[in-house]
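Okay, so here's the structure we're looking at.
With one protein chain withheld, the remaining protein chains of the complex are depicted in position.
Which chain is which? They are A and B, in the order written, and residues in each are numbered from 1.
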Amino acid sequence: MDMNFNQHISGQFNADLEAIRNHMMGMGGLVERQVANAVEAICSGDTRIADDVIRREDEVDQMEVAIDHECTQILVRRQPAASDLRMVLAVSRVVRDLERIGDEASKIAIHTLEVSDNASSHLCQQAMRYMGAEVVKMISGALDAFARHDVDGAVEVVRTDKRVDQQYASALRELITYMMEDPRSIGQAINILWILRAIERIGDHARNISEQVIYLVSGTDVRHSSLTEIEEKAATKE
Amino acid sequence: MSIIENHQTHGAPFSDSPKLTARNVGVYYGDKQAIFDVSLDIGANEVIALIGPSGCGKSTFLRCLNRMNDTIDICRVTGDIELDKENIYDPKMDVVPLRARVGMVFQKPNPFPKSIYDNIAYGPRIHGLAHSRVELDEIVEKSLQRAGLWSEVKDRLHAPGTGLSGGQQQRLCIARTIAVDPEVILMDEPCSALDPIATAKIEELIDELRENYTIAIVTHSMQQAARVSQRTAYFHLGQLIEVNPTDQVFTTPEHALTEAYITGRFG
Partner (left out) sequence: MTNTSMTTREKVEHSMKRRRAAESRFRLYGMASVLFGLLCLVVLFGDILSKGGSAFTQTFIETEIQLDGDYLGLDASSSDQDVRNANFSGLVKKHFRAMVNPDGRKERRQLYSLISAGAAWQLQSEVIADRSLIGSSLRIDLLADDDVDQWFKHDRGHEGEHSRLSELQLQWLNTWVDEGALKTRFNTRFFTNGDSREPELAGIHGAIKGTFLTLLVTFLLSFPIGVAAAIYLEEFAPKNKITEFVEININNLAAVPSITFGLLGLAIFINIFGVARSTPLVGGLVLTLMTLPTIIISGRAAIKAVPPSIREAAFGLGASKMQVVFHHVLPLALPGMLTGTIIGMAQALGETAPLLMIGMVAFVVDVPGFINDPSTVLPVQIFLWSDSPERAFTERTSGAIIVLLGFLIVMNTAAVMLRRRLERRW
């Protein structure tokens, strides 16, 4: 029997699924840029970039609502099953994570504006720059994995998240040291802390996105699992 | 020839507490083979849904389970089907008591052109289940109540069964099946001729009946299979492709054919 199992009998269904995926990717691209810009703003102290990030946050929110609506439409009209169902669910969840990432990016931008007024803006510069670059890579890695149904890529993102968490912990220790040394820097340090925290959260969301990739491809729900568990599950399902 | 050579059914076709066990069942219509080497357990008190595209053999397989295929002269069944460890194709096995134990509900509601009462009472009468009019009345009432039809028809038990609505007729047929107190109920697309509300009532009924009966249901509606069954078996061109818990089949089917069918990529 030579049938093309990649195509639905309903062409419109195909198109609808394709549309939510593309829209999600578009949103992902925007969010990725927002994060990259926010990180750029901290490092360079460029308030115009930060302003721009805050302004575009609204756009991300709009996209979330629109894509979620499309997902609802598919659920209502097509009652998708199996891989289609997983696709819709995954897109819907990924979109929510993307929106949260957008929120975090705008938080970073807001704190950047506060920090930029201050002299000791070099505090933890290194860590922020490094972690920022990591999470931007994570986002694009997770989205790539989603586009390619690539479980290995997704697992790699989860691994990176673990590294980001470790960096966050060490940056935290560094900040505490600063604060103990010089209590005047506490206000500044807390701002930096918020920024670091936001970057770390972005990493977590990127990790959530890659978990959805694993769900999409294998049907296994790996949320709230440890890295080793995820690696195991991904390996057995492959 | 079978489509997939040496196909092994994916998933979990066997049950820990089987009511009916089918092993290597093949069905032939004359020279044409309709079912290829199907092995499947139907567990006690479970609802198993048989799905698959038209002509995949799911109805044929269902009809093997109470030997309804016997009425077709050219039909030949190979392999073993056991009901509580008893081979139902044993030459010593009489189909009459077998069909009393394994009842059947059909695609189109088919009440006898008799009164509602006589429809229900027919089975108990021929099998001699009631020794008095009072006992028979009890059976009729109990069956109608179980089928959720009692309150709707209790005032017109002697009206013709064919005068009921489609959904009521189908519940009447289910009540008629229950009246002989079977162990297994086979349903062959029981809702395909009904509107959504009648369908919902039947599905509700199936859910309630699961407590006391083992049910195998053939359906074209995947949503229905998903709603009523605990396990789902996917047939394709006479082969049993996959059997798995229903939620698993509808979220993460194992076999590509199952996936393609339930996502509407063919069928």
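As a convention for this text, a residue touches a chain if its C-beta (ideal position, glycine included) is under 8 Å from a C-beta of that chain, and two chains touch if they have at least 3 such contacts.
All values derive from a computational prediction rather than experimental measurement.
Q: By the document's own contact criterion, which visible chains does the hidden chain reach in the full complex?
A: B
Q: Which one, B:D16, B:D73 or B:E211, makes contact with the chain that was left out?
A: The missing chain is touched by B:D73.
Q: Using the touch definition up top, pick the residue from B:V77, B:M104 or B:L136 that touches the left-out chain.
A: Only one listed residue reaches the unshown chain, and that is B:M104.
Q: Give the residue, chosen from B:I126, B:A159 or B:A256, that touches the chain omitted from the document.
A: B:I126
Q: With respect to the chain omitted from the figure, which of B:S115, B:T177 or B:T214 is a touching residue?
A: B:T177
Q: Residue by residue, what part of chain B touches the chain that was omitted?
A: Chain B touches the chain not shown through residues 66, 68, 71, 73, 95-100, 103-106, 108, 110-113, 122-123, 126-127, 162, 173, 176-177, 180.
Please note the rule applied: only the chains that are shown with their structure count from here on.
Q: Roughly how many whole angstrom separate the Cα centroids of chain A and chain B?
A: Measuring from centre to centre gives 49 Å for this pair.
Q: Using the touch rule from the top, collect the residues of chain A that touch chain B in their complex.
A: 1, 3-10, 13, 78-86, 218-220
Q: Enumerate the contact residues on chain B facing chain A in the complex.
A: 3, 222-223, 226, 237, 249-253, 256, 258-260, 262-267
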